[in-house]
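A short write-up of the structure that comes next.
A single protein chain has been removed from this complex, and every other one stays in its place.
We just call them A and B in the order they show up, numbering each chain from 1.
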Amino acid sequence: MEQLIQQIASGLANGAIYACLALALVMIFVSTDHINFAQGEMAMFSAYICWQLMQWGLNFWIALPVVALISFLIGVSIERIILRPLHNAPVLSIVVVFIGLLAIFHSLAGGIWGHTIKDFPSPFPKVTFAGSGYIGPHQIGMIVVTLVLLLALFAFFRFTPLGLAMRAAAQNPTSARLAGVRVDWMLALGWGLAAAIGAVAGSLVAPAVYLEPNMMASILLYGFAGALVGGISSPGGAVAGGFIVGVLENLIAYFGNLLEKSSGLYIVGNGEKLTVALVIVITVLTLKPSGLFGHVTVKRV
Amino acid sequence: MATTTTANGVAAETPRRAFVRAWWIWAALAILALLPFIGGKTGLISNYGFLQLSLMIVYAIAVLGLILLTGFNGQISLGHGAFFAVGAYTAAVLIDQANWPYWATLPVAAIMCFIVGYVFGLPALRLDGHYLALATFALAVAVPQFLKYRHFEWFTNGVQGINIFKPDPPFGLPVSSDQWMYLIVLATAAVMFWLAHNLLDSRTGRAMMAIRDHSMAASTMGINVAHYKTVVFGISALYTGVAGALHAIIFEFVAPDSFRFELSIAILVGAVVGGIASLPGAVIGGVFVQVIEKYADALTKKISAAVHLPLDLEPWTIYGIALILLMYIMPMGIAGGAAQLWRRIRGS
Partner (left out) sequence: MTQTTRRLLLTGVGMLALALAAAPASAQKKYDEGATDTEIKIGNTNPYSGNASAYGTIGKTIDAYFKMVNEQGGINGRKVNFISYDDGYAPPKTVEMVRKLVEEDKVLFVFQTLGTPPNTAIHKYMNAKKVPHLFVATGASKWGNPKEFPWTMGFQPDYVTEAVIYAKHILANVKDPKIGVLMQNDDYGKDYFNGFKQGLGKDADKLIVQLSTYEVTDPTVDSQMIQLKNSGANVFFNITTPKFAAQAIRKAAEIGWKPAHYLNNVSASIGTVMKPAGFENGQGSITAYYIKDPTDPQFANDKDMAEWKAFMGKYYPTGNLQDSSNAYGYAVSSLLHVVLKQCGDNLTRENVMKQAASIKGVQLPMVLDGIKANTSATDFYPLQSVRLARFKGEKWELFGEIISNEAASQ
């Protein structure tokens, strides 16, 4: 029982990591209808920039907004310079461009900062409190920041004119243009925001998993899984999906272990966590194609 | 010039004309088939060169599998590495555990992968576009774990992988082992491309493309969309699986680490860069997959030597830039771009 609680707590902590990245993925999907495969590497690159700023003496909480701003600008530039000329290109060609971006960000990080792991100090105070055997201050900090981000995004889309304009541009570009919305700049804005969210995600993840170029590769997969399970068109769903995936993978290993210990029968264990998580994702999608919390888009014939 | 007209008045070619028109394909095939005998003997192409050629053709078959599914049937797959792995392991296990001859493993790998592809095609029916892309991506990522699964270890040999032997040329032919594999791969590719061409030219092919273009309209016209989509998934997996089997025999070794998700990405990139809806595109794609890393590596070394940069330039950076530039210049792939250029030259 004790272990079960610990595994769930740890799962929530990991889930926060996946949820944060899933949020960035959803951001780009909702505003541009594309899935950005390079999101993980961009987040990792931003984390390195944050690390570098901290090496130069800045405090984390000052470096973070600076990095978010730099990443925002990088995101906007990518959309304007690289993607804009291609917006009529077939979907798969754009996917290949994302793969190209992935390769560039990944190898630039390795080329500039090297491949050995770097220690990234946690910005949250190392206090011990009642439940800190289960979940540490950094993990709680991550969950809090993820939820704050989610609320901020929700408020932005729901209550600000800019957010409304972005939603309009994504759902119906033609009508939005007629209403005076600068659709092109809305796309760029979407990319910028996603990059900024990714920067926050990366900077918060790095203290937990140690900073290295391969840091985000596996987290991206879980981020996708979370976004798919929760519904890739729903920010709240994606965050929920991230937490679900995080807890689920730990529980799978836990029960698999239990089964093996008690009866000697091995079905699944630590080696199958990813596989089972993905099987569950595909099952969920088969039963409810737009994810648990996603909304069904009606396709016109 | 004998022509006939089809029902809707469009001029069609007689089979004989089509056969004759394909003469340049026959010529190319003949030259390629003779390479070991002319090139090998004169030392023009080394054994290593034949290895390279074999790999290009193997990847062309793998890319063709993806193109059938994505370019001609509209179903996105980012997970074809999984089928490649199934084909490779099928061949390796049969050779290692059951002592089968290498050529007999190819049909079995084909059937095995067809079944796996078909089975995966069933849930894929419910998924569309981005969701299908991500679901297949999930499949690709799970492959190494799947291959390491404890209960499969008795035949997959787990993390240690399986060592097999490349076949020696039969009947004492004066070719090396690499050259013999090259001929096998070439023959297999010729057959498979020919079959693909016939498939696409048939009613099935037209149904496939109708589903790609507008699946709702296709189903109102009486096409059983679900049936076709799953079958095409199976066929697509079959092609990539056969490529995997050939790959395993060429390298004489399979291990879970050989089939990470980078492989699926490479096949996809090859398909898009080659030309997602064209058979020649598959060939170009296969060549691209095999060749791009070496060029990126060489170019990186040249640039690093020539210009002093404040960072360690890595080949992947060049690779990424190359991909983006290629998509800029030719968003329809090299085959698509070449076709466009050809049309412009002909002034139509």
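One rule holds for everything that comes next: contacts are C-beta pairs under 8 Å (C-beta built on N, C-alpha and C of every residue); 3 or more make two chains touch, one makes a residue touch a chain.
Note that the structure is predicted; figures quoted are calculated from it, not measured.
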Touch with the omitted chain, as defined above, among A:P213, A:G237 or A:G294: A:P213
Contact partner of the left-out chain, one of A:Q6, A:Q52 or A:N172: A:Q6
Subunit B, residues in touch with the chain not shown (by the definition above): 46-48, 51, 55, 141, 144-145, 148, 158-161, 163, 247, 251-253, 255-258, 260, 262, 297, 312, 314-316
Contacts of subunit A with the absent chain, listed as residue ranges: 2-3, 6-7, 10-11, 13-14, 17, 107, 110, 114-119, 132-133, 136, 208-210, 212-214, 217-219, 221-222, 249-250, 253-254, 257, 269-271, 273-274
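The criterion applied here is as follows: only the chains that are shown with their structure count from here on.
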Separation of subunit A from subunit B, taking each centre as the mean of its C-alpha atoms, in whole Å: 32
List of subunit A residues in touch with subunit B within their complex: 29, 35, 82, 85-86, 89-97, 99-104, 106-108, 110-112, 114, 221, 224-225, 227-228, 232, 266, 269, 271-272, 274-275, 278-279, 281-283, 285-286, 289-290, 301
Subunit B - residues contacting subunit A, complex: 70, 76, 123, 126-131, 133-135, 137-139, 141-142, 145-146, 148-151, 216, 265, 268-269, 271-273, 276, 310-317, 319-324, 326-328, 331-333
